[in-house]
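A single protein chain has been omitted; all remaining protein chains appear in their positions.
Our next item is chain A:
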Amino acid sequence: MRRSSQHPLPPGELLGSALETGHRLRQSNLPPASETRQVPVLIVGAGIGGLSAGWKLAKAGFKDFLMVELEAGPGGNSRSGHNEVSAYPLAAHYLPLPTLEATAVRELLAELGVLHGDARATHPIYDERYLCAMPQERLYRNGWWQEGVLPQNGVSAAEREQYRRFYVLMDDFKRRRDGKNRAFALPMELSSQAPDLLALDRLSMRDWLLAQGLDSPQLHWYVDYACRDDYGTGSAEVSAWAGIHYFACRDGEAQDAASDTVLTTPGGNGWLVDGLAQGIRSRAGDRLLTGALAFRVAEENDGQMHVDLWLPAEQRTLRLIVGQLIWAAPLFLVPHVFVGNDSLKAAARSYSHAPWLVANLTLSRFPEERAGSAMAWDNVLYDSPGLGYVVATHQQMRMRPGATVFTYYRALTGMTPQQGRAALQDTPREVWAEQILAELERPHPDIRQVTTRLDIFRNAHAMARPLPGLIWGNARRLFAADGARLRFAHADVSGFSLFEEAQYRGVLAAERTLRRMGMNFVTSLS
């Protein structure tokens, strides 16, 4: 603590999803509606799922819909922030090169001008400014930065042999096709459902590795890191199906980039949020109502859905009488909101959501470096509770980068999600800031001197945790099914929080809705 008295903690804010308004769901004392309106199609939630549903409706020429969002702006897990130095992500920060089957992702990227030429090509051309610049990632381990995240220095020949076997196994999964389905597709709904593959959803990733005779500590660290990074949950808890999906689903390629390159911008995935929102606005006008809490959803005797919205700014309740409802908010809200429908509520309660913490450190200049490979976009620390940090200004074309923003990630693993949420609610910013600076001080000794601001962004229910049984269990399939008036469009419906999944669920829900309303459209999904 002597150091911190020399360098007082940088100022900043403790931010988070609209906690107070959200927690009003727990009380049932919201007032009755002061106004009633008819809405042919309502989308609840303007994360990637909801925005994608609106985008598809608008593209099909259907404008008579409303999107409502609890937060002040759209984007959900792809939201970004910005200050005088740079835009920076608040959660998701990259999109891998889309797979062949991710047709809707490719369509969007072509619309945004980032994918050039034939959107269905095996090797499309991408805008160089969005392809992550070299070096993409590095790992700090034993006082040294190495290229790539899989540990390399001082790893025995026996462990390297296990690395090789692991990649052979993943490549086999990557190539395997059952009929026209890939073993692990992205979107996951298009995956093969061969019994031996579905059996992988009944054990943990760690147990699966051990069953393959893969016990290398370094390999286990790497796989655990990947699971924490993508699912907010360690490999001892994540379903093997989900764990393997991470390594075996991404086969996207490009004409102008290596296949492991990702698409990113200073604001992480914020550009995709802006692109979707703009795609809606230009076709259907302003369809978004923010700061609105949907707190009661009931199917009434007239066959229509009644959705009650609490508008905290106006301190009143608005009732929407809805023809078609697309629920694009996280599924943990369902039991608090839906009236009746006990099977849905029970299914939602079988989900578990991971708490996350993101810190944005504004730096007056790049910090001092340890030896090894040069500053990368994604910088991972070995043996650390955090997942490392990404550099917001990495994509900027600058010779001499000056000020920058580091976005530090940490999934609250090593405790139950309930304990993690309690920690998020009770821990003051200063405690998080001290922990994070102490962690980053190892690779960057002068980090305290250069950090001018440190904002903490908390997300108590950041993503569904794909524990064994969730992905191919009945609860999730219930939400994936089509309904007469109600459809679910959120990454939770896929079981894990990926942009591709959220977008697929949104577009699929919109297409099902259009079909139900008898509208003509060109599908984005085949």
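Everything below uses one rule, namely that a residue touches a chain if its C-beta (ideal position, glycine included) is under 8 Å from a C-beta of that chain, and two chains touch if they have at least 3 such contacts; residues count from 1.
By definition in this document, contacts and distances are computed from a predicted model.
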Protein that the absent chain corresponds to, by UniProt name, given "Cytochrome b", "Ferredoxin--NADP reductase", "ABC transporter permease subunit" or "Polyamine aminopropyltransferase": "Polyamine aminopropyltransferase"
From A:313, A:371, A:397 or A:484, residue that would touch the chain that is not displayed: A:397
Option touching the unshown chain, where A:16, A:40, A:73 or A:135 are the choices: A:135
Residue, one of A:257, A:381 or A:486, that touches the chain absent here: A:257
Missing-partner contacts on chain A, residue numbers: 128-129, 131-136, 256-258, 261, 374, 397-400
